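Accompanying notes for the structure given below.
Apart from one protein chain that is not included, each protein chain of the complex appears where it belongs.
Going by the order they are written in, the chains are A, B and C; count residues from 1 in each one.
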Amino acid sequence: MLPPGKATDSGIAMVLSGLDRGDLVIDGGNSDFRDAGRRGALLRSAGCRFMDVGVSGGVWGHINGYGITAGGEDADFAAVAPLLSSLAADGLPFHVGPVGAGHFAKMVHNAVEYAVMQAYAEGFELLTASELDVDVAKTFAAWQTGCSIRSWLLGQLVVALSANPSLAGIPARAGDSGMGRWAVEESVRLGVPIPGIAAAVFARFGSQRADSPGMQAVAALRQQVGGHVAPSAPRDGVLP
Amino acid sequence: MLPPGKATDSGIAMVLSGLDRGDLVIDGGNSDFRDAGRRGALLRSAGCRFMDVGVSGGVWGHINGYGITAGGEDADFAAVAPLLSSLAADGLPFHVGPVGAGHFAKMVHNAVEYAVMQAYAEGFELLTASELDVDVAKTFAAWQTGCSIRSWLLGQLVVALSANPSLAGIPARAGDSGMGRWAVEESVRLGVPIPGIAAAVFARFGSQRADSPGMQAVAALRQQVGGHVAPSAPRDGVLP
Amino acid sequence: MLPPGKATDSGIAMVLSGLDRGDLVIDGGNSDFRDAGRRGALLRSAGCRFMDVGVSGGVWGHINGYGITAGGEDADFAAVAPLLSSLAADGLPFHVGPVGAGHFAKMVHNAVEYAVMQAYAEGFELLTASELDVDVAKTFAAWQTGCSIRSWLLGQLVVALSANPSLAGIPARAGDSGMGRWAVEESVRLGVPIPGIAAAVFARFGSQRADSPGMQAVAALRQQVGGHVAPSAPRDGVLP
Partner (left out) sequence: MLPPGKATDSGIAMVLSGLDRGDLVIDGGNSDFRDAGRRGALLRSAGCRFMDVGVSGGVWGHINGYGITAGGEDADFAAVAPLLSSLAADGLPFHVGPVGAGHFAKMVHNAVEYAVMQAYAEGFELLTASELDVDVAKTFAAWQTGCSIRSWLLGQLVVALSANPSLAGIPARAGDSGMGRWAVEESVRLGVPIPGIAAAVFARFGSQRADSPGMQAVAALRQQVGGHVAPSAPRDGVLP
């Protein structure tokens, strides 16, 4: 499990000379699935075997067990199943397809996760914005108790809100680790519409920037067209 | 629990004459939260009390218990807490704010549910479209086992896929029950960006129509501008 | 031509007592089309006539002539056509339907304008972000000279960029005058997907706020799930 990209390639190169024929290398990191074929071929050409295994569950996986989507050949999966079982939630690792499929499934998983997080975030913002005096943290606790949208992620947000109901001090910036971007690239290659995932990825991009040339362009256009002057400094978090 | 709108208004009108002072009417349906204030005032003017209670959990709530977000006064919630507890998951109903807050929380819940369903649906379509020969149903089962996106809704999709792995015969059309629309209306009233929820609502709208005047307009434009002729009949589900 | 809403209602009320039977009131402001029917009925009940007339063209209409979409009865349009012609671009006002249709057409026009502005803005941001050393202002000038996306709005942006090629000092905030919001409301009432217009409206909402509770929620979730710490202060406008 190494950082994706060069670190993983270097890692494979480093161990390669020490491998015996038939040895099996498992890439358990968050690698780009498009690298799996190349790495598998490299190892096969050295008489070795390769699997790409997506591992999910966050920092809590060491307690709950991990979610495991393995890509590779049947015999290879059978060989490492006991090892993966010892890590997997409910002792159940899943073999989802040939080499590449494991990290593809993990990439799609993470892209879905972006969109699910965004869904809860939009709900949080609607509740916060309402004049109805809704108890936001209590509403999230209610949603986690019997409501259709209850989930492991929602539970995490309930924990965060119980400690800090207004998320005071949390910066409104969300990084991204690359998998959401790869999923968008793959969607345009495949011609598959994924507006919800893309909305989540773009929302993070917006949060990562201190400026917004696009919104400057809209403001410049409005000024030019209609004599609209851009609203001045924000008041109470919302512009007049 | 009546259908929202006129049926609920008629229901209240029907029982109103038989109510004694201090009686409490609970609207447990999927009502528009913007009707709660008016209904509460009507009942107060007759010396009665009113609560709006969001109830979630789908048809499975009778087994798992329901998710309950109640709006109303403290004393009223205290009075009916035992009754609500007998219905609620873990015996825990939640009082989330004054009259209106219960159905507002339910509306936001359902809007979030649209976006979460859309997220899983986009993941399903990416997996299905890939040339990698991923076992889609097994991937969803893996996601439900230790992965970060595991949830009650995902579990429902795992059940559906285990019975019908390719969803053969399921029409690609999804209705909507109104709450997603209300949430979008509320977002523009409040000035809150909810691109993920809107994407989910619009995807359903698209699925509900057999035609698409908008795409006809794009096709007409392309034909006019560049001599592009619209692609002819689909082949294998995807146009050339 | 009065501000939409109460000001227009007050204006009509103010002149109503001084009207003779058969007098014609024209609402030429940016009114909500959903008010037109009510106002038309009010005037008809006083023996008068009513038209709703959308007027476009920005502050430059006094030079170029205005774009005019009139709603009302045939005879009424015929009666005022000379007057409207004197204001209209090319002397051509357009009668687009019965009472309500004029302001509906104007609302849709403005919603389309939001999306077109957003399209140019996204192009501006892509050009600005590239490492290729593209001359952004010159590119916009090129687009206005024979390219398919040339338009009156693009011309306005070319003017703004020729004076201020990097839009230095223009705040990244864009207000909205309500018509985009009404169009989104109407889209959910009609069940029509308008993802492009909604994206433009939501981008403005985002720009109008100094905070983003939604992105705080995503950041809190990432922190809770994966131990991701939110990126700190921005560097060179983009976070690391």
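Definition applied: a residue touches a chain if its C-beta (ideal position, glycine included) is under 8 Å from a C-beta of that chain, and two chains touch if they have at least 3 such contacts.
Treat the numbers as computed from the prediction; the structure is a model and nothing was measured.
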item	value
Hidden-chain contact residue, picked from the options C:Gly58, C:Gly72, C:Pro171 or C:Pro213	C:Gly58
Hidden partner chain, touching residue among C:Cys147, C:Ala163 or C:Ala210	C:Cys147
Absent-chain interface as seen on subunit A, which is shown	148, 181, 184-185, 188-189, 191-195, 198-199, 201-203, 205-206, 208-209, 214, 225
Positions on subunit C contacted by the hidden chain, ascending	33, 56-58, 61, 64-69, 88-90, 92-98, 100-101, 104-105, 108-109, 111-113, 115-116, 118-120, 122-123, 125-127, 129-130, 132-135, 138-139, 141-143, 145-154, 183, 186-187, 190-197, 199-200, 202-203, 238
Footprint left on subunit B by the chain that the document does not show	58-60, 117-118, 120-122, 124-125, 128-129, 153, 156-157, 159-161, 164, 167, 170-175, 195, 203-204, 206-228, 230-231, 234, 237-239
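Here is the rule we use: only the chains that are shown with their structure count from here on.
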item	value
Classification of the subunit B:subunit C interface as same or different, half of numbers criterion	same
Rounded Å distance between subunit A and subunit B, as computed from the means of their C-alpha atoms	24
Overlap residues in subunit C, where contacts from two or more other chains coincide	195, 203, 206, 208-209, 214, 225
